[in-house]
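Showing subunit A:
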Amino acid sequence: MSEILIKNASVCDPAQGINCETMDICIRDGKIVDSVSGNAKVIDAEGKLTMAGGFDGHTHSAGKINVGRFMNPNDARKNLVPGLSGQVARTEKTRAQVGYNTPNTYAIGYRYAKLGYTTICEAAIPLLSARHTHEEFKEIPILDKMGLSLFGSNWQVMEYIRDKEPEKLAAYIAWGLKASRGYGVKIVNPGGGEAWGWGKNVSGLYDPVPNFDVTPAEILMGLVEANERLQLPHSVHVHCNNLGKPGNYATTIETMKLFEKVKPSRDRQSLHVTHVQFNAYAGTSWRDFETGAPMVSDYINGADHLTFDLGQVIFGPAVTMTADGPVEYANSRMLHEKWSNQDVELEDASGVVPLFYSPKSFVNAVQWAIGLELALLVKDPWKVMFTTDSPNGGSFVNYPEAFTYLMSAKRRAEVISGFSKMALDRMVLPGIDRELDFYELAVMTRSIQSKIYSRPEKGNLKVGSDADIAIYDILPGQIDPTTEYEKVKKAFSGTAYTLKDGVVVVKDGEIEATPKGRIYWVNAKVPANIDSAMQKDIDLKFKKYYTVSKSNYMVEDMYLENPVEIGTEGVF
Partner candidate 1 sequence: MKIKANLISGRTADQGAHLEAKTHKGYFDACAYCELNSADLERLSASEGDSLKVTTEFGEVVVFAKANEGNPDGLAFIPMGPWANAVLSPDTHGCGMPGFKGIPAEIEVTDEKPLDMKSLMKKYLED
Partner candidate 2 sequence: MQVVKLSLKKANKIPIEADNVNPDNFAGKTTEEIKAIPVLYGNGQCPLGDLFNVEAEGSDSVENTKIVFEGDVSRVKRIGQNMSAGEIEINGNVDMHCGSGMKGGKVVINGDADSWLGCEMAGGEIILNGNASYYVGAGYRGESCGMRGGKITVNGNTKDYLGEHMCGGEILVKGDVGLLPAISNNGGKIVIEGKATMPASEMKNGTVIINGEVSDLLPSYKEEGTEEVEGVTYRKFVGDVNVGGKGVLLIK
């Protein structure tokens, strides 16, 4: 039995409505408890902001990121955020580290932990190469992990939707999650991945997918039906059509509206829209490009069925990586950048392109503003998950920098002062004076994730929750984040303590211990007769079209370290 007493912490825990109150936290065997014995190890947290461990709900940290590493060996030496990037020699406690946007697996674990983050959700697992994602998960120390499996251009999915077989579709989703050991349903540019199989794209929700006679809207509605039928812990997680195109805000709102009538099967949103920054563009071309954030925010303020995340841009080098194959090809041609592509048979596409966000580029400046506008114009922080879609908008190691933008209008004005007039004319950010407080920041970085992913033991400090705790050397009330943003950045860049399951993993910004995290995956129950009917269909797919055997397709148990199987009951 191991016990820890965190004394006199300045606790900020929105899940319990606690806003920076001084209190003790008791830990026993990795869980938060009511009280501990006198033998408990004491951590003095007086004067320190204490929150639940951060939870990055949408990050590219395992699988596709390896393509990014592979094609960008020059990223290894980039040290743009000292202490959280670049080359670091091995020590007795830690493996060697490299990288900035595409760090090696060890660096990902250490650096998230230094930021006080303890859980991540990989945003895209192609079913066929899921084993690879899990192999990388295994080498990411400290963090708990989960991943979202891609279903948006999957042949079997599209056929079941076209043939109106909702039960088999649900059975297939359940099987796909099991095969890939995924946690939820990710839909990227629905139908676009299949169109990209022929070098094309779909243009919107009602543009039929070539050869499959379904529309993106039908794919979305089919998959959300299956998602709710299976009572999955997470809602569908949607990367909208037309990403990265001027004028796409309309598609985004249209997509959100599609879900208004969907009844969620659990106490959570029925739709999560991801990296909305990339999907909130107005204008008709890059010439008259401008922010669409006000329109999108207006809609979200009046809706209560959805959540979203930002995809905030960070100036400097980034690496875009997405299952949206056509978008990456377009990026590479427009920016004259190197381009990797990986179409996945019968399932999806993907691409990787490095780029550079420059404050001197009016497009990049407006993109930067849009992310912040979304965060600040949407009134209820319980709808907003903070992300940079790392490393698409920028590397996660810049989160502390981004927090200062959210918390300080003065800081934003400083950045904005470097923009061109053209950029300023295309954004509304300069007119926004809202400044988030620590409580709202905690909502966006840990509390909402608990709710969005139905993980009640995460993202809060309730008795019974996992003792994943971040203690920052900063005291709300003693400092003013609207002016002392450098202190905010410093405190969030390296915790005084990070605890993972009650183990001190970071102390004074340095790695103390590197325990292995868990893997969460969902096993949704489906009636045997429906399952076996579905299996017959996919057997045919394997026989005729896949190049791997079905028996070699499923990710085996040995790839999951500390697996946590989340069972759900399908409703048929």
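How these were chosen: all candidates are chains of the complex that A comes from, given by their letters.
Please note the rule applied: contacts are C-beta pairs under 8 Å (C-beta built on N, C-alpha and C of every residue); 3 or more make two chains touch, one makes a residue touch a chain; residues count from 1.
Here the structure is a predicted model, which is why all the values come from computation and not from measurement.
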Candidate touching subunit A in this complex, from 1 or 2: 2
In the complex, subunit A residues that touch candidate 2: 71-75, 77, 336
